[in-house]
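With one protein chain removed, the remaining protein chains of the complex are shown where they sit.
And then subunit A:
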């Protein structure tokens, strides 16, 4: 069975064989389907199926309009309506797993930096601020990271999905600026909230962070295997 990544790679290679007219029509369908809320695997399978259909039809001298009608959007709307939607459980799983992964890596970074600083501290005297930073974690960081991840997923899926698909297809300067601008605004909003909150520190040695990171990493591998 092909993975989603293999299907995307195969699609990238195969669609180059289309005529200019066929390619522009097909890419319109591709953006529409990839930016919709259908499960990724089923969307990619469908895209591959209609791509092979189009290649075969063009090989026999038929144009894309004859195969899929005059309006790609009409075809896509009808097709997407027939595909299953992401279930609520699948959304919870996706958001939960992403938050879990982010927190795991936050602990990993705390552990890694902390242990490195402790090693350096054998030879260099450290300021109390640094010592404090490696033996405590600001509890707000967990909530902030979870919140930031949640907001990012919502923005990506609800607002930016089409921009991301376009960026993947055509990495133009205009697309990059637009995408970076939106992400920068989200980050500024997040940073302003962070500045307003009083720090709530909890003692956490880098070794405990490291142990939690290993547990989190094992959990993360298990969880990603179950996300649709």
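In the analysis below, contacts are C-beta pairs under 8 Å (C-beta built on N, C-alpha and C of every residue); 3 or more make two chains touch, one makes a residue touch a chain; residues count from 1.
The definition used in the following text is that contacts and distances are computed from a predicted model.
Peer 1: The chain dropped from view, which UniProt name applies: "Heme exporter protein C", "PadR family transcriptional regulator, regulatory protein PadR", "Stage V sporulation protein AC" or "Glucans biosynthesis glucosyltransferase H"?
Peer 2: In UniProt, the chain that is not shown appears as "PadR family transcriptional regulator, regulatory protein PadR".
Peer 1: So which of A:48, A:146 or A:212 would be touching the chain we can't see?
Peer 2: From the options A:48, A:146 or A:212, the contact with the absent chain belongs to A:48.
Peer 1: Given that one chain is not shown, which residue among A:8, A:23 or A:83 touches it?
Peer 2: A:83
Peer 1: Among A:67, A:115, A:155 or A:223, exactly one should touch the missing chain; which is it?
Peer 2: Only one of A:67, A:115, A:155 or A:223 touches the chain omitted from view, namely A:67.
Peer 1: So which bits of subunit A touch the chain we can't see?
Peer 2: Considering the whole complex, subunit A reaches the absent chain at 1-2, 7, 10, 14, 45-46, 48-50, 52-53, 55-57, 66-69, 75, 78-79, 81-84.
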